[in-house]
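All protein chains but one are shown in place.
Our next item is subunit A:
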Amino acid sequence: MKRYLETGNFGVAQAAVMAGCRVFCGYPITPATEIAEAMSGLLPRVGGFYVQTEDETAAMHMAIGAALGGMKAMTATSGPGFILYADPYGWAIGCEIPLVVLNSQRVGPVSGITGAPGQGEFYLSRYVTQGGNFETIVLAPNSAQEAFFLTIEAFYLSERFRTPVTVLADQLITDGWEDLSIPETDEEKQAMGLRFAERKAHPGPQFYPPTDEIDIPPVVLGKDTGALCSDWTPTEEGYDIETVEAQHKHAYRLIYKIRNHRDLITRHESLFLDDDPKIIAVAFGTPSRVVKTAVKKARAQGKKIGMIRPISLWPFPDELFKRNATYLSVELNYDGQMVREIQRAAPRESSVHFFGKCGELPTVAELSQIFDDLLQGKPPRRRGWETEAW
């Protein structure tokens, strides 16, 4: 095990190379640029390629091209680039191309604040392209160490599910300096729970079976399999077809290969849920660290407060919200995004509240105040321009 004081960007690049990524295509953007820079240094030393592209659209398309040729590929960006991935992301979902996409969220809308953390792409990471009829896999780290772990996991899941996987980070994770352990031996990798999947190639001719099966090798071009892939609705062999029945079969596969195997994806962290806490604070990514501190502090004061941190965001872990409780969603946005999913997933008798900040983390004092208010049955206090509605 090698220990570093390093950034999440460094951890992501190390993980990608360890997972077998040999092509990185990217367009510089704060706060994900350092991943590109790190890959430009690391990849040639292991026989891989770094390509700086003309724009984000090209970055993801080019990564898809490399993946289609049989290489493990990755791209990384921030919100303004991630929205440009909508076009190729759809292609990769439809053609079932394994790929890893990292989005380090900053403050929006649009270019917003480049050097501060945000969580404005919670929904965008779910509805990442046009047309619907798909599910996505999104993993959200809350530290440099977890960014390392989840990048490797993203490569693993992308191969098994034949789909692009998003690692949804934020500026504090990718830019922040932290203690980071990188395993060196197989034993260390195993002890850390790292999982790896080899790239395989589908032999054809049924490249797009209308089933929910996973572990089907992806389409790889150049292997003389007669492989076909396109952005149109495919027949099982990959031909372009315009029938509702074929679209139904394809959509079924894209949705249920993920939904029906969600146990392989779902992971979360929870705290103090054993004694039916009255309040459950929910957060993902960096703010979850402050929330954790605030919850621990409240517990030390004898207050029955628990916490859930979804690590896999999509498919949304509805099963974590079965308890009848008062939920508080703490997010780095002002509009409230995850809160709506909690509201949908929680029992009807539950009450669901939202506390949003953006560009800066909530403080333990702010959260403690909200916990006290909620314990007294009062909604969270709002600053002048805030409302509870979302």
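Just a few scattered comments:
In the analysis below, a contact is a pair of C-beta atoms (placed from the backbone, for glycine too) under 8 Å apart; a residue touches a chain by one contact, two chains touch by 3 or more; residues count from 1.
Rule of thumb we're sticking to: contacts and distances are computed from a predicted model.
Choosing from "Sugar ABC transporter permease", "2-oxoglutarate ferredoxin oxidoreductase subunit beta", "PTS system IIB component (L-Asc family)" or "Cytochrome bo(3) ubiquinol oxidase subunit 3", the protein name stored in UniProt for the chain missing from the display reads "2-oxoglutarate ferredoxin oxidoreductase subunit beta".
Touch with the chain that is not drawn comes from one residue among A:P98, A:G176 or A:G238, which is A:G238. Between the chain not shown and the residues A:L102, A:C229 or A:L271, the one that touches is A:C229. Although one chain is not shown, part of subunit A still touches it, namely residues 23, 25, 43-49, 51, 53-55, 57-58, 61-71, 73, 87-88, 90-91, 95, 221-232, 238-240.
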